[in-house]
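The complex appears here minus one protein chain, its other protein chains still in place.
Showing chain A:
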């Protein structure tokens, strides 16, 4: 790499009060290359990209763009130098059209009025840059998350971005959508755009990246080629080798009894005629594309949404349709896919969040059992190694992995024996992922049953004892752990799927 980098963060450092977040890190982005930033949550990745995007100023070191030392006091200054960030939370207005979003803040005008035809033309030109073929009058809110992301990229390119910072762009995408994003990235690379790419999916690194910068605890650890084996990357990232990314331990299930029985369950428009059982000690994985009805199925079993026909039974007792409290009383615990939106009250304390499911059942004469709740919460937090300052801290301040452990902890306090997990490790770093897997082992070893929906195939393959594949709201097939491979699952999941399901 003898060419001059587009942008370099040179020996930068950053402290917040007494805490050093970044110490002496150097990272460069080259034209036509994808630089991958790798590190656990809290390693300093987001602080680093915020320095590059003009959100934070480095306390030490400097920023070099095209060989010139620059300061980036605002995001606007960074944009003017061609640096654009595609955030995880997209900066689009869902109630406005694609054209208006792409041209937001620089609407073409004619005699003080918005020039609608120029607006459309320039937006179309922007979408053409990445080969996105959609009507520019479509409301952004009507697009799926993948296409919204592409709109955001088109918007960045239309203001002449040469350096794209992509902060976990694949976190919310299906495998298929990820592949189309990678195709766009490959095209941009050919056209000389430099990219800084962040992802928790190790398997994506070799596929899309050129070079990997590994960070740990705010420090530069190594720069290695993207073709480095995953195990080595994990070792660099966590500072120790994680023996097994998927430490599934399966007990002997020949004598195990059926705990969860789902029979011909149907919810019009979501899923149709689903039957299966889960035994004590078993992890049953549900694979499928987004929109295949997996989340809807889990929610129906948990009593969150009503179903049209069929039955759900726990230990032979039928559950009433659409009753969360009856499901909880029968031993069901539901870990929803959207931790922040559905799992936690972010402003409330860790203690409160751990106790919501047991608030009423442990109360005496309608009065909250504060002392008992504290001791139960403290015990579980310790057992699950939830890292926090105090148990009265707002849970929103914890890392994703620790937040997720708290959602599990709520059901452990409730002594749930059937756990319904929806994307249990989304947005969780490698170390915490393994802790969650070990927790799943502990739950099944104690005779619990787990039903897990996940879009991460390695997780499904690595942690399930049996795998159901859903396609278009129906069961497409069942695989044992032994016979399941990525290809086998995807063949079942994707056969005959037309575009409309992909867009969701």
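Miscellaneous remarks
Quick note on the criterion: a residue touches a chain if its C-beta (ideal position, glycine included) is under 8 Å from a C-beta of that chain, and two chains touch if they have at least 3 such contacts; residues count from 1.
The rule we apply is simple: contacts and distances are computed from a predicted model.
Hidden chain, UniProt protein name from the list "ABC transporter permease", "Cation:proton antiporter", "Xanthine dehydrogenase" or "Nitrite/sulfite reductase": "ABC transporter permease".
If you put the hidden chain back, the residue from A:172, A:202 or A:357 that touches it is A:357.
Of the listed residues A:124, A:334, A:376 or A:466, the one in contact with the hidden chain in the full complex is A:334.
In the complete complex, the hidden chain is touched by one of A:96, A:118 or A:348, namely A:348. Even with one chain removed from view, chain A keeps its contact list with that chain: residues 15-18, 55-57, 59, 302, 304, 324-325, 328, 334, 336, 341-348, 352, 356-357, 359-360, 363, 366-368, 394, 410.
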